[in-house]
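Heads up: the structure comes next, in structure tokens.
Let's look at chain A:
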Amino acid sequence: MEREKTDVAVVNMQHITKHFPGVLASDDVSLELYPGQVLALLGENGAGKSTLMNMLVGLYRPDSGSIYIRGELQDIQSPQDSMALGIGMVHQEFMLVGNMSVLENIVLGLKDLPFVPKIDQIRKRIIELSSQYGLKVDPDAIVHDLSVGEQQRVEILKLVYRGADILILDEPTAVLTPGESRDLNKIIKKMLSEGKSAIFITHKMDEVIAFSDKVQVLRRGKTVNICDTASVTPKDLANMMVGRDVLFTLDRCAFNPGEPRLALDHVTVDNPNGSRPFLDDVSLEIRRGEILGVAGVAGNGQTQLTEVITGLLKVPEGRVLIDGKDMTNASPLSVIRAGVSHIPADRGAMGVVGDMSVGDNLAMKKYRTQEISHGPVVKRSLLRTFADRLINRFVIKTPNQDTSVKFLSGGNIQKTILAREIDSCGGILIAVYPSRGLDVGATEAVRQNLIAQRDSGNAVLLVSEELEELQMVADRIAVMFEGKIMGIKDVKETNTEELGLMMAGFGGKA
Partner candidate 1 sequence: MRLALEKRDKKSNSIAFMVPLISFIVSLLLGAIVLVASKANPFEAYAAMARGAFGNARRLQYTIVEAIPLLLCGLSVGIAFRLRFWNIGAEGQYVWGAIGITWVMQFWTFVPDAMLLPVGLVVGMILGALWAGIPGVLKAQWSVDETLTTLMLNYVAIGFAEYLYIKAWKAPLGNLGTPVFPDSAAFSTVWGKIHGGLFIALVLVVILWFVQYKTRWGFELNMIGKNPTAAKYQGVSIRRNIILALLVSGAIAGLAGSINTAAIAHRLTKGVNSGYGFTGIIIAWMAHLNPFASIVVAIVMASLTTGAAALQIAMKLPESMGEVLQGLVLIPLLAGSIFNEYRLIVIRKEAAK
Partner candidate 2 sequence: MKKLSVLLVLLLVITVSAFAQGQTEMSEETDAPFKVGVIYVSSPGDFGYSYMHDMGTKAAEEYFGDKIEVIRMENVPENDSAARALEQLVDEGCKIIFANSYNYQDYVLQVAKENPDVYFEHCSGYLSNENMSNYFGRMYQMRYLSGMIAGKMSPTGKLGYVGAFAIPEVIRGINAFTLGARAVNPDATVTVVWTNTWFDPSLERQGAMALLDQGVDVVAQHQDTTEPAKAAIAEGKYAIGYNADFRAITESDNVLVSPMWDWGNYMIPEIQAAMDGTWETQSYWGGLEDDMISLSPVSPLVPADFVAQVEAAKDMIAAGEMDVFWGEIKDNEGNVRQAAGEKMSDADMLSMGWFVEGVIGSTN
């Protein structure tokens, strides 16, 4: 392994080990970051990337090992300590106060702030910094009015303002449009040229290639490889990450759709807190044996689209039809009974009950049926058999079915949801961002399962932010923008550019 000997590493973590109950989250990991460098920390979920970074920013403390910052041994006990050393982290969930202005958010938590801050000076400094790095934000804008990309810039600005020169970004592009990602890349490059350095936590190969100079791959808490980004291909990285060959294409039956199972007929839903409606005259249909993909930047009505179908959101205008039957404003339970399964957008918050066991979570649809209950009484023995069957069939990795779901990895939580929803599916499957935040292996499993559903004659609605995924999995793609369907395209007759334009509100209606 070649190393630059001339410079002192700004970050040098040596032999870091961290134990969590039942898991060795970091197993003798060492990491070096040099000035002006971007290091990508690549690994599947649970590989130990976030743990390692959390130790660097003082959220956790290593069981053993040492951390040198700019050559000096440091004992980082808290985020305050790490901030004082110039280390700043942009978390996946932004730590911003929505109803305060950008400036107020930046001032918030500043140390050594005089009792009456000189707001004008602070504003001037913010404007200086933002033009210096291309972080275009209005200091007086209210945060919840900003787009996700802008909010991310505020987070970075916050760190820069506080003097951070080692930036840690946790999955920074997960929430951005392709355009915003490119802007972010420019910002980072600009900062590097000013002598700052950065660490990226990611599990996306294209991000690694686009952003980083050096890549360190982690697997199950251990470093498996450190190499120059220029010297590797995405496929190499994927294999290193997973530890085996990864399929980039999926087998599927020929496209042969049957009769429509689910249809939306001119559905409009107003947004009580906004000017434009959540859904604006949406019509679409999904047929037996097809996957209809829904593309679009998050927040353009996709969530509402699925909630209208599943009975969670009232429809004031238009109709929802299942097998030709009017199911507008039917209760969630009757929609379920009509055959609709739902993999919701937020696994932890909507998909599972974290404090209940894997077995109970698997039974959360079927507990109403003869398969598990006799009359009002839940038969534990039946439930256990049922759960074990699903755990085996969907290869859910869990110590046993009595483990609380919250102790599982993201991928296995998603498999739990998939297992429950597919098992109880009556022919219509709604999947919202099903592979979001999952590693390569789990993503593959999710996609294969969706295609298997389609192949067996079910109708699938797949909402995704990744065009790549939609192009790989879907038969047709509907693009949503500001609550409207910009157009529905056959996958084979469209391309990334066209879809990207539609996502940005241009063109469409073919």
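Assume contacts are C-beta pairs under 8 Å (C-beta built on N, C-alpha and C of every residue); 3 or more make two chains touch, one makes a residue touch a chain; residues count from 1.
Here is how the candidates were picked: all candidates are chains of the complex that A comes from, given by their letters.
Given the structure is predicted, the values throughout are model-derived calculations rather than measurements.
Enquirer: Which candidate among 1 or 2 is in contact with chain A in the complex shown?
Expert: Contact with chain A is made by candidate 1.
Enquirer: How about chain A: which of its residues touch candidate 1 in the complex?
Expert: Those residues of chain A that touch candidate 1 are 14-15, 21-22, 61, 64-66, 73, 75, 310, 312, 331-333, 335-336, 342, 344, 349-356, 360, 363-365, 367-368, 373, 376-378, 380, 403-404, 407.
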